[in-house]
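Taking it in order: structure first as structure tokens, then the write-up.
With one protein chain withheld, the remaining protein chains of the complex are depicted in position.
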Amino acid sequence: MTVARYEYGGDEFVFVELSETMDLNINFKAMAITSQLKEENLPGILDICPSNASYMIRFDPDRIHPDKLISKLKELEQSVSIDDFEISSRMVDVPVLFDDPWTHEALMRFRDRHQDPDSTDLEYVARINGFDSKEELIKAITDSPYLVSMIGFVPGLPWCYQMVPRERQIEAPKYVRPRTFTPERAFGLGGAFTVIYPVQGAGGYQLFGTAAAPIFDKDQRTYDFKDSITFPRQGDIFRYRSIDQKEYEEIRKTVEDGTFRYLTKDITFTPKQVLDDPKGFSEEVLRRLYA
Amino acid sequence: MIHVINPGLETTVQDTGRIGFYEVGMPPSGAMDKYSYTAGNLLVGNNESAASLEITYLGPELEFQEDTIIAVTGGEIPPKINGESVPMWEALEIKAGDKLSFDFVKQGARVYLAVAGGIDVPEIMNSRSTYTLCGIGGLNGGKLQVNDKLEVGNEKIRDVKPGTRIADHLIPSFDKHHEIRVVLGLCSYRLTEESKDRFFSIDWKVTPEANRVGYRFKGERLNFVEREQPFGAGSNPSNVVDLGYPIGSIQVPDGVEPIALLNDAVTGGGYATIATIISADLNKLGQVKTNETVRFVSVDIDEALAARNEVKEKLAEIKQNLSK
């Protein structure tokens, strides 16, 4: 394991890079440190932002000196272990229409910014990851659930990392030059992470489909948004489920009339359960989610 | 009530910002030049966190429908009441029926219009600041439009006599060339030593892509240390495993054009960040215009904290002068 870097982000942020490499271990460690820090409720801490292999703190230097904060964080790095860390979160069924008309239209518009202008994003990522077809790629994405490893970019955007061993991780570069347009609820992949774009905007991830239900709703129209305008939380387990056009339209109707509700189940788990037996853990998640 | 006859180019309601929601990807928004914004509120007797209008480059034309006190602070976009020039950095009396308009920008990029009582729009996540990208906060989530009506709030906490001015030595002035102080760090290990030197030794020109989200600069290519990209980072040498971006952090996608991320920026992503603008100079950057030049100056954390204290002391001096 590499040595963590503690860095000043000007006079209001401290950034801690636990590792340059993505790894479930590291993500759990960042989660464990930041949740311990939250519990300690130190004065002067304004934001605690766990991310994929790092985390960031925004603080008020009039109330806590950055060097004092950094020594506190270094202490936590030593004292916090993922062995006795428990995550209480949700398992969520996330329906996605793969190979849909909206992301297809968007990705065709920006072919000149792509590594491989002659295939679609699904075909390209399938090929470079050794799948025989885009259907096989979709199957690999939907077979095992993902951990929401970070939230950000824009409000509610979940970075998701699949809970499978490294050799089964799907990886793809981002676009050569970012698109200026990505449709709302587009489902994509970049690096080793899948995302859902909460709102339309610029983006550089490979586009595979469109999620049927929102993950961001500033007007808080449906059940899942009654407490917050964003839906995903770090530590959630998302299962992307491939749906057909008919089910997509049915879900859209319930979103629009305000009756949609995500299928979710609460779960409490330990990093060890995931790391020791990712396959068994995934199967257990799917069994319990759809029970 | 204030009637918007003409909204200007980009006029938004802003306050101290939406702090505490970075974790879910919500940037703080808020006034870009907090020094000028705060001075404005102090001049009209408001709470320091009352909402004001942030006006960029081209001023609006507003008709006041009630008698009140206003102040215009920030860069120099000269204000006029009923066509007659009025001073900036001064508490001004304005009457129902009076029209406030602005001349062309002379220096700086943004001015703040503080109104006694503050601009009253609903608070979203503890702030009235506008975040246009997601349509949150401010008036209907966006910049002002023709015929909008702004309500005045009740954030006034003390009386200030019209004609009260900010002392000259507390009024910033702005040039076309700017020195912006940064703390090197974050993922600066990704840049070659030569590129780190170059970053601090050339003048960077501000492109037209310079707004509340970020400022993009033109200069020369910067190079990253060669490495085998770590798992999950993406293939470009400027890519890292997606991480959080501090406000004021600077990234260099593909090494081509540095981008400073500001109040409405994305909160995280996969580009190596190399330095962070210190809080005192975020105020200054908010007054930098497209086509002007910036030289980045490296400071350490103690210098950054000292600069922050200087800003605080100036605001304390303003407060003290006003309470005399």
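Just so it is clear, A and B label the chains in written order, and each chain counts residues from 1 on its own.
The criterion applied here is as follows: a contact is a pair of C-beta atoms (placed from the backbone, for glycine too) under 8 Å apart; a residue touches a chain by one contact, two chains touch by 3 or more.
Simple rule for what comes next: contacts and distances are computed from a predicted model.
A.B. asks: Just go with whichever of "Long-chain acyl-CoA synthetase", "Serine/threonine-protein kinase RsbW", "Cytochrome c biogenesis protein" or "Biotin carboxyl carrier protein of acetyl-CoA carboxylase" UniProt uses as the name of the absent chain.
C.D. replies: According to UniProt, the chain not displayed is called "Biotin carboxyl carrier protein of acetyl-CoA carboxylase".
A.B. asks: With touch as defined up top, name the shown chains that contact the chain not shown.
C.D. replies: The omitted chain makes contact with B across the full complex.
A.B. asks: Who touches the missing chain here, B:T16, B:N41 or B:T56?
C.D. replies: B:T56
A.B. asks: Per the definition of touch given earlier, which of B:K106, B:K149 or B:K319 contacts the omitted chain?
C.D. replies: Within the whole complex, the residue contacting the unshown chain is B:K106.
A.B. asks: One chain is left out of this view; which of B:V160, B:V182 or B:A210 touches it in the full complex?
C.D. replies: The single option touching the absent chain is B:A210.
A.B. asks: In the whole complex, what residues of chain B lie against the chain that is missing from view?
C.D. replies: Chain B touches the missing chain through residues 9-10, 56-58, 104-106, 208-211, 289-292.
Assume only the chains that are shown with their structure count from here on.
A.B. asks: Determine the centre-to-centre distance between chain A and chain B, using the mean Cα coordinates as centres, and give it in whole Å.
C.D. replies: Here chain A and chain B have centroids separated by 30 Å.
A.B. asks: Okay, in this complex, where on chain B does chain A touch?
C.D. replies: Spelled out, the residues of chain B in touch with chain A are 19-26, 133-136, 141, 182-183, 185-187, 189, 230-236, 239-244, 246-249, 266-270, 273, 276-279, 301, 304-305, 307-308, 312.
A.B. asks: So in the complex, which bits of chain A are touching chain B?
C.D. replies: Chain A reaches chain B through residues 5, 7-13, 15, 17, 19-23, 46-56, 58, 61-62, 65-67, 150-157, 159, 161, 166, 169, 171, 173-174, 190-193, 199, 201, 216, 218, 228-230, 234.
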